[in-house]
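A single protein chain has been removed from this complex, and every other one stays in its place.
Each chain gets a letter, A and B, in the order it is written, and its residues are counted from 1.
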Amino acid sequence: MSITLPLLILVIPLFMFLLLGLAGNKMSPRLSGILGCLGMGTTMVLAYIVSFTYFFSGNPDFVDAEAHTRLQWVVFNVDWLSFTDSLVIRLGFLLDPIAALLLVVITTISFMVHLYSMGYMRDHHGVWEKGFQRFYAFLSLFSFSMLGLVVATNIFQMYIFWELVGASSYLLIGFYYPKPSAVLAAKKAFIVTRFADLGFLIGILALSYYTGTFNFMDLTSSQLVSGAYHVNLETAENIKNIFATSAAPTFMGASVLTWALVLIFMGGMGKSAMMPLHIWLPDAMEGPTPVSALIHAATMVVAGVYLVARLFPLYLMEEASLEIITVVGAITAFYAAMVACTQIDIKRVLAFSTISQIAFMMVSLGVARPEFHHGIGYMASMFHLFTHAMFKALLFLCAGALIHAIGSNDYTDMHGLRKHMPVTHITFLIGCLAIAGIIPFAGFFSKDEILTATMGHSTFWYIWMSAVAGLTAFYMFRLYYLIFWWKEHKVREGHHAPHDQPWTMTLPLVILAAISCVAGFVPMGNLVTWNGHEMFPEGASFITNLKALDWTVASISLAVAIIAIILATVMYRKENPLPAKMKQALPALWDWCYHRFYWDELYMFITKSIIFQRVCKPIAWFDRHIIDGTMDGFALVTNKLSYAIRGFQSGNTQTYVWWYLIGVLALGGITILCLL
Amino acid sequence: MDISMIYYLVPTLVMFCCGIYGFITRKNMIAMLISIELMLNAVDINFVIFNRYLFPGQLEGMMFTLFAIAIAAAETALAIAIIINLFRAHKNIDVSDITKMKF
């Protein structure tokens, strides 16, 4: 493949960022919006071409047709910063199944969001929001960074773009910068992820020190020359040996490789909002809703999953690290689902739902083993990443439409909107069905694969994750009913009756809903697997996924989802006292869920009362009073000493003579004594 | 020569010590100036005596004495001028009151 198209995919968003960022003020908002959409649209088309070529062209660079194996292909790779001869940060473009998949996901969602924002970022009178151009500039920056992240050829390039997406996320969360809560949320998001990135960085340093390379292909496979995408077991052993020898000491009982992998995973935990680093994501909803859809639902937050998937062959060498991933993911999934059942702010429900779904992907990676169904967990995780991006972006964009129409984030201000906003209603329902895992919507297939993979690994986690899947269906339908049913909508004083939004906003909803309906039929097993081998070498079609299903698991999860939906229907379809009764029956549980298990308070306590009060303040005090005091003390002592001896200089001539006389006599005496 | 050097030296020593004593104890600047003259003269006499007794063939001591007398005269003139100026400024020539020249 020529270098032009892949390069353009990165350059166009970057150029749009510079153009809109530097010259945005000089253009009208409409022009900048159109330019942004055009730029992203072009990028999307290019990304489609590149991905399509990668998956389906049959080019021997990309696929080994005889072995039914997809290969990794480095389109370009230029030196950017060389530390030592072997440790060099290169900026490049790596094309492999997951990168190609993510290219499609990111550009699609990003384009939808660009289009949607043309409608969303103006008020009911059609006046553009202040800073509209800036908004598009930041969206372009984000898209550039995210695309750079997924095509990274080495772990340090990933880290670079990892930081850049963090910064663009900061800028976009804080888009409404005069609002203090938005500023705080942006700051929190950045600092929490920064803390996680510290782990990531140290992990990279450790890994690269012992392996002597940053390159993914060196780390995960050996056959650089042919660019093959499967782990050569011999090299895998080599890397393992590097860490097993005495040159790499163990630390606190675990090998350095385990430590490095766990620390790298910590970076992923931060970005992907795994417990206990999840606290920034609900607050990040302060940003404009399209941003939440793009960054905090579909793309950036799955970067952690992508990172683990990218290094999966390494993780496979240390099963302990995979176990950690599984446990963290499972606990987070359950926790977030619990919390999502009690939130009032619809965006927060969706945010916790996102956390929970990403945790599903993490669990799926954690339980993936090559022995079981060719590592189905890996495929399932990427599949879920793909479908989740579509339906969660859809749900967020629906939420945006609702918020835009109602002017409030709380479902208590909504209720009974189904007749007022039919398009939003239908698309939201499709999103809910997809996430709940109802056949034939997208979420059914991907979630089912995840549960299958989990069952193959451990029954306990299978039951656990099925329960979480049930909870998911319950809270999503709770939300759905509370927004669209429950009771008739009361139009607030001085407001118009809510109605569907202009085409720029509804069109993305419809497109994403359509994708959510059919995405489940993409034969992902043939496109994305952990070692590139196609799962169905005999060929795949649209019903492959249906045929390949493990129907025991599928029917159980379907039954769980339907029961949960029925429960939600009973409780929330019409206004009734059941929910209130439940709340009274379990007040403590409800309270803890409602307050998100007091994580924020805990963090507040740690940062405000411990770090600021017990660390920073004492250090500042120490500096001002002890260090500075010592230096001032030197000055003071000198000063005092000078004052003490200046009494000699009394101005009284006769005293001087006395001293002089004494001196002369003393000197004379000494001289005489010496002479004697 | 019956009279040995010591007979001259003792009175000059006494004279010199009187000078020191006076310089330290008298508060009046004129009196202090006089004390200085006493000391100077004691030294002058010593010069002459040493010249006379130790190096009778030479004249350096004599010459030096003359020189010192001249310098002392100039110095006294200067000192008197300062004292008069001080008196004009302070209406007082008590040395213990003139302690501005310090630090």
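By our rule, a contact is a pair of C-beta atoms (placed from the backbone, for glycine too) under 8 Å apart; a residue touches a chain by one contact, two chains touch by 3 or more.
Note that in this section contacts and distances are computed from a predicted model.
Asker: Would you mind picking the UniProt name of the chain not drawn here, from "Peptide/nickel transport system permease protein", "Spermidine/putrescine import ATP-binding protein PotA", "NADH-quinone oxidoreductase subunit M" or "PadR family transcriptional regulator"?
Answerer: "NADH-quinone oxidoreductase subunit M"
Asker: Considering all chains of the complex, which shown ones does the missing chain contact?
Answerer: Answer for the hidden chain's contacts among shown chains: A.
Asker: Looking beyond the chains shown, say which of A:Leu7, A:Ala67 or A:Ile191 touches the absent one.
Answerer: A:Ile191
Asker: Among A:Leu31, A:Leu81 or A:Ile543, which residue is in contact with the omitted chain in the full complex?
Answerer: Looking across A:Leu31, A:Leu81 or A:Ile543, the contact with the absent chain belongs to A:Leu81.
Asker: May I ask which residue of A:Ala620, A:Leu641 or A:Ala666 touches the chain that does not appear here?
Answerer: A:Ala620
Asker: Determine and list the subunit A residues touching the chain excluded from the picture.
Answerer: 79-84, 87, 89, 156, 160-161, 163-164, 167, 170, 174, 177-180, 182-184, 186-187, 190-191, 194-195, 197-198, 201-202, 205-206, 208-209, 247, 249, 612, 615-617, 619-620, 623, 627-628, 630-631, 635
What we mean here is this: only the chains that are shown with their structure count from here on.
Asker: Using mean CA coordinates as chain centres, what's the gap between subunit A and subunit B in Å?
Answerer: The mean C-alpha positions of subunit A and subunit B differ by 98 Å.
Asker: Name, in rising order, each residue of subunit B that touches subunit A in their complex.
Answerer: Subunit B reaches subunit A through residues 20, 23-25, 32, 95-96, 98-103.
Asker: In their complex, what parts of subunit A are in touch with subunit B?
Answerer: Of all residues in subunit A, those touching subunit B are 646, 649-654, 657-658, 661.
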